[in-house]
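Below is one structure, written out as structure tokens; comments come after it.
What you see is the complex with one protein chain gone and the rest in place.
And then chain A:
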Amino acid sequence: MIKAILIFNNHGKPRLSKFYEHYTEDTEQQIIRETFHLVSKRDENVCNFLEGGMLIGGSDYKLIYRHYATLYFVFCVDSSESELGILDLIQVFVETLDKCFENVCELDLIFHVDKVHNILAEMVMGGMVLETNMNEIITQVDAQNKMEKSEAGIAGAPARACISCKEHEPPGNAQKHQHW
């Protein structure tokens, strides 16, 4: 079982948090902070497994993480998951994001956290791995996005126009350059 999936950047700012067990908002933040603290102090060339998160899980649980450019992807899993398998899964996740966002970077995750959630939902459901095949995941995500577009229809047109014109303006102080 996967207990939580966290994405945060090099400064510990959460970019996505998905807990498959209930915690209060405060505990969630604490877990994110603690996880960041544990993960961020590790060198680049050490192993990607980490035991001993106090807040989440217990002795049966492990943190399995990968670090890409500015982001940490952390999965908190129990012993029923294969460690190397989860590492692969993180890779699949990131590659899927890369395909869906076309050269994903941190900004995509910042502004479209809902989409990231939707992609993740096609991969992991309720803490269990649902699909590992990237093409299948992308097919399903695309199909749903298509539906969303068709639903927008006439009624949504002005709103969409509005959204699209908003997106054309340069996004604030953000730069979209950190590709991975």
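Throughout what follows, a residue touches a chain if its C-beta (ideal position, glycine included) is under 8 Å from a C-beta of that chain, and two chains touch if they have at least 3 such contacts; residues count from 1.
Just so it is clear, contacts and distances are computed from a predicted model.
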From the options "Metaxin-2", "AP-3 complex subunit delta-1", "Oligosaccharyltransferase complex subunit" or "Large ribosomal subunit protein uL22m", the chain left out of the display has the UniProt protein name "AP-3 complex subunit delta-1"
From A:10, A:82 or A:103, residue that would touch the chain that is not displayed:
A:82
Interface with the unshown chain - residue positions in chain A
1, 14, 16-18, 20, 22, 24-26, 28-29, 43, 45-52, 80, 82-85, 87-88, 110-114, 117-118, 121, 125-133, 136, 140, 143-144, 147-148, 151-152, 155-159, 162-163, 166-167, 171-174
